[in-house]
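Note that one protein chain of the assembly has been removed; the remaining protein chains are unaltered in position.
And now, chain A:
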């Protein structure tokens, strides 16, 4: 898998790669940060310079996938590799839901994280990718707690809310974040013998339900995604419990991407300080135009993809 030189022997002293610890730990290191969609090495460099913790390498941002239509697939490995070579921050890439071969290709190309994403056209209507056998970690979308825990039981090492990507409208992300958090709170007040029924209701293993009930949080990092377009959007999502944010079309579909990117990074760190959010929100130029979620045609609600 190594594409770069490896000065130290990773088998030293019983060393193991691809563990839960390094997969989930990698997401811990992204916390408090912003992950930005980019389509060119130039955009990746702008994102890195603005303070992104990672970039998502894509051929088309979700807003363009919506407007151009057609089947959306994994990006060209050449294009992903050019972005990998242009930045030192981690590079993520998207595979279609259930498309385990696309995921194997992305692992082979050397991406740092795979997003099994509803933004692409699903490849399997029943099964998500079995993520455990992979060395590279996966992030998956969720609209509610059951969906999040099902993805974790399949091996996801990070969860993000789905939101409604490519709309510049944060309403769906808000709904998903509030729902996931509310359902976790509900578990925490249940009696131990009530957790079996809760597990059945959420359609997930009781062990995961018990863990959430005891700790009050997901066993992996929780980010938000879908429709975040402004520094205030990012700050609100953090107030709602997101440990970091994905910004898709919101940056490079706006008037001044470099400034907006940096402003969203700053607002994500100082999400609880309205003075900072106000300061960085000034003079950013035009935000992406946006689409009202209720205006989306049937079949174009990405959040409904995945099961």
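Everything that follows uses one rule, which is that a contact is a pair of C-beta atoms (placed from the backbone, for glycine too) under 8 Å apart; a residue touches a chain by one contact, two chains touch by 3 or more; residues count from 1.
Everything below uses one rule, namely that contacts and distances are computed from a predicted model.
**Q** According to UniProt, what is the chain that's been left out of this complex called? Choose from "Xanthine dehydrogenase molybdopterin binding subunit", "Aspartyl/glutamyl-tRNA(Asn/Gln) amidotransferase subunit C", "Pyridoxal 5'-phosphate synthase subunit PdxT" or "Beta sliding clamp".
**A** So, among "Xanthine dehydrogenase molybdopterin binding subunit", "Aspartyl/glutamyl-tRNA(Asn/Gln) amidotransferase subunit C", "Pyridoxal 5'-phosphate synthase subunit PdxT" or "Beta sliding clamp", the name matching the hidden chain's UniProt entry is "Pyridoxal 5'-phosphate synthase subunit PdxT".
**Q** Thinking of the whole complex, not just what is shown, which of A:38, A:53 or A:72 touches the missing chain?
**A** A:53
**Q** List every residue of chain A that touches the chain not included in the displayed model.
**A** On the side of chain A, residues 1-10, 12-19, 21-22, 25-26, 28-33, 48-54, 84-86, 88-90, 107, 110-113, 135-137, 262, 265-266, 269-270 touch the unshown chain.
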